[in-house]
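A protein chain is absent from this complex, but the other protein chains hold their places.
Read from first to last, the chains carry the letters A and B; within each, the first residue is number 1.
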Amino acid sequence: MAQRSAYFIPTNSPWPMVGCVGIFCTLFGAAHWLNHSHGIGQPLFYAGIAVLLFMMFGWFRSVIHESLKGNYNDQVDTSFRMGMMWFIFSEVMFFGAFFGALFYARILSVPWIGGEGHGILTNAYLWPQYSPAWPTNGPANIGGDFQPMGAWGLALLNTVLLLTSSVTVTIAHHALRSGHRGRLKVFLALTFILGALFVYSQANEYAEAYEHLNLTLQSGIYGSTFFLLTGFHGCHVIIGTTMLIVIWIRVMKGHFDKDNHFAFEAVAWYWHFVDVVWLNLFVFVYVL
Amino acid sequence: MAHAATIDHHEDHGAPKGFVRRWLMSTNHKDIGTMYLIFSCTMFFIGGTFAMLIRGELFEPGLQLMQPVFFNELTTMHGLIMIFGAIMPAFVGLGNWMIPMMVGAGDMALPRMNNWSFWLLPVAFIVLLSTFLLPSGAPAGGWTMYPPLTLQMGDTVAFLIFFVHIAGISSIMGAINIIATILNMRAPGMDLLKMPIFVWSWLITAFLLLAVLPVLAGAVTMLLTDKYFGTSFFNAAGGGDPVMYQHIFWFFGHPEVYIMILPAFGIVSEIVPTFSRKPLFGYKAMVYALACIAFLSFMVWAHHMFTVGLPVGAELFFMYATMLIAVPTGVKIFNWVATMWRGSLSFETPMLFALAFVVLFTLGGFSGIMLALVPADFQYQDTYFVVAHFHYVLVTGSAFAIMAAVYYWLPKWSGNMYSERMGKIHFWISVISVNVLYFPQHFLGLAGMPRRIPDYNVAFADFNMISSIGGFVFGAAQLLLVYNVIHCVYFARKRATERVWEGAHGLEWTVPSPAPHHTFAMPPVIEDSQLAHGDTTH
Partner (left out) sequence: MKSAGITRWTKAALAMATALFATAAWANPEAWQMTMPEGVTQSSHEVYNLFLISFWVCVGIGIVVYGVMVIAMIRFRKSKGAVAEKWSHNAKLETIWTIIPVLILAGLAWPASGVLTKMADTTDSAMTIKVTGYQWLWRYDYIDYMGKQVDKVGFVSRLAKSSNLARQLDSSHSPWDVKSKSGYHTYLLNVDKPLVLPVGVKIRFLITGGDVIHSWWVPDLGWKMDAIPGIVNAAWTEIKKPGIYRGQCAELCGKDHSAMPIVVKAVPKAQFNRWLAAHESDATLDKVSRTAKAPDGKAKTAGHQG
């Protein structure tokens, strides 16, 4: 709760504006690009991304400066923490939508199309030849025959990678708290290396899927859920890894101390969140 | 600690000079709140102009003004603009202005992000409105964006979906900011159960926003991949299901409608006690009712889908859950009435709008309960009865509450009193014409007129003509609102006192009018006597 020290209110900042320009270019560009492979869309999109990166750089820079100047009181710190926590919560809900789709398809719509219970007429009159199964690309065999992605190959490896990485990040955190900066640097580095490795083998998995399994985005509901869930998770791993690298650089620069390292914790939380999402993915997308 | 820096930053309480610095780069909750309100009003007029075109086409049978496709575009854009552009930003604007003042905070918890939340809205709506310029035209699949129809639209789909994403990001950041402000920036003495109900209503609304907007983002993202990347989420041939979209959409959609009414409840809970000069009846019950409504709103979504052929069990469950919501909502209505009972009532414009809210929202709630009865909904679904229902809860509900709030707090914002006479004129024209506009739509729906149609059988002619006339008058009347606000801010002579209203209680009424650019540099020390709900025996 608020203690009686003066409120901290940042002075006017240009970065939100830059952010708006960035988001506008990115998504307006993306929209054009989706509709016409040529034209302004693509360049606009990349320009937007660049502006967004510039925005983050500048925005975080000013925040870091203020924090190093010691402008922040505990209240600001708490605000940042709450901000990050609830942001992660909204991310959870975002993944919730896709898990929801997965469960709905597996538990309800696929069996119905296959003629179970409520869907008996649907099956009899529209898809008589279809019997429910998972994985499936639907009665129309959309995208052609395919093989599902196995759980005990790359997926398992990825699970191991991510699990270890969240161990290493925790070790790094303890090292930071107990002021062992050497250990901190090493384990933080380990963490983002593991993250990068994950991204790498995920990429291999996709290549495998497209080249050998004929498992693509077009492979009916299985392909759809598989690629969107793993894909969005992958994006989050990439973001998380980048953040870890940034934090690592700051550590090398000697930022953070025992009791003042919110940025570090925020990234750690995010990394654990990415990890938990993966565990659910592994269980519900690969194993079951 | 180098607090010196922050403190002498607070030495000057004036607004920064220069348009760009003050508005585009603002970190001030009052300026940002003002921008939200101006933006909302602009969108209300754009969406309203579309509505006028809709009512114009429906003025009589046969096509007079436009081709059906354009009509569908107008309907779709009207819905999207009014919901995401007019109502939601208005509440965020009011929250920005009042929450920090009400809890004794210096500003919002994350002022820079606050600025970003706002400026993303114009971006979002540029993306959306730009679709009118596309060869494929604006989206015409309804604000609910059901597949497969929406997937038939051309290039516009991508723009529509990215609009939703940007608006969503904006709202999510806004919600995070409000939560952090309320949970972390309250001055000592402002315990949770002493907060004004408006603050409570926003706290709960913010959680709803955080929980459902990402889900909407997910739903439209699946639309995007279905259209552009050949996925089969909503295509039965690929093992998906068009109905699945509706489930995900309405999991967002129903809480969304409460997002648009809970802050309104909060506003009315501030205004009714003030002009009854009597403390709010059942403060705690009001808070629990809000929480209860929010909780229930997650388990009623399928009442928008009673005709898609759900299993009976599901329809029964969603019917019961939906009806339950009448109970906490009833508690609120009854408590407002009880607050008036044995009070000392006066009827300034904010009170008039608040009372109209209580009466007409309740009426909209009644039609809601009728809709909740599944077999009856088989008849009502997708007719003008539904249109009447949601305009009663949205226009005479949300929009009236917003107008009440504007009249109620304007003196605190501007330091001037608006013209009570003009306010009353605006109220009476609005409240009469709005019923001429929407009440006949109940009859049209019952008689069998479907919604989202540009043309209809002549049996529906008379009530449509009446409704349109009401619509034009109501629309024109809103110009008075704008006039009143501008007149109050720039030309009014009558200065407002600190307390403004005789019966007003709470921290926000102890600061000068107009409130200084930075209300509190230090957390104020709050005595319970200053608060409306300071007496914890309530």
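Before moving on, here are some points about what is shown:
Basically, a contact is a pair of C-beta atoms (placed from the backbone, for glycine too) under 8 Å apart; a residue touches a chain by one contact, two chains touch by 3 or more.
None of these values were measured; they are calculated from a predicted model.
The hidden chain, counted over the whole complex, makes contact with A, B. Touch with the chain omitted from the figure is made, among B:Phe132, B:Phe295 or B:Phe378, by B:Phe378. Interface note: of A:Ala140, A:Leu213 or A:Val276, the residue touching the hidden chain in the full complex is A:Ala140. When the whole complex is considered, the residue among B:Ala167, B:Ile182 or B:Val243 that touches the unshown chain is B:Val243.
Screening B:Val20, B:Leu193, B:Leu316 or B:Ala476 for touch with the missing chain picks out B:Leu316. Panel shows chain B; residues 61-64, 66-69, 72, 140-142, 146, 148-149, 152, 232, 234-238, 240-243, 276-283, 285, 307-309, 312, 315-316, 319-320, 323-324, 326-327, 330-331, 333-335, 337-347, 355, 358-359, 362-363, 366-367, 369-370, 373-376, 378-379, 381-383, 443, 446-450, 452-463, 503, 538 of it touch the chain omitted from the view. One chain is missing from the display, and on chain A it is touched by residues 112-113, 119, 121-122, 124-126, 139-140, 142.
Here is the rule we go by: only the chains that are shown with their structure count from here on.
Residue ranges of chain B in contact with chain A, taken from their complex: 1-3, 5-7, 9-10, 16, 21-22, 24-28, 105-107, 109-113, 115-116, 119-120, 122-123, 126-127, 130, 154-155, 158-159, 162, 165-166, 169, 172, 175-177, 179-180, 183-188, 210-215, 217-219, 221-222, 224-226, 228-233, 235-241, 243-244, 247-248, 251, 311, 518, 520-523, 525. Chain A contributes residues 1-17, 19-20, 23-24, 27-28, 30-32, 34-35, 59, 69-71, 73, 75, 78-80, 82-83, 86-87, 89-91, 93-98, 100-101, 104-105, 108-110, 112-113, 117-118, 122, 126-127, 136-140, 142-143, 217-218, 220-225, 227-228 to its touches with chain B in the complex.
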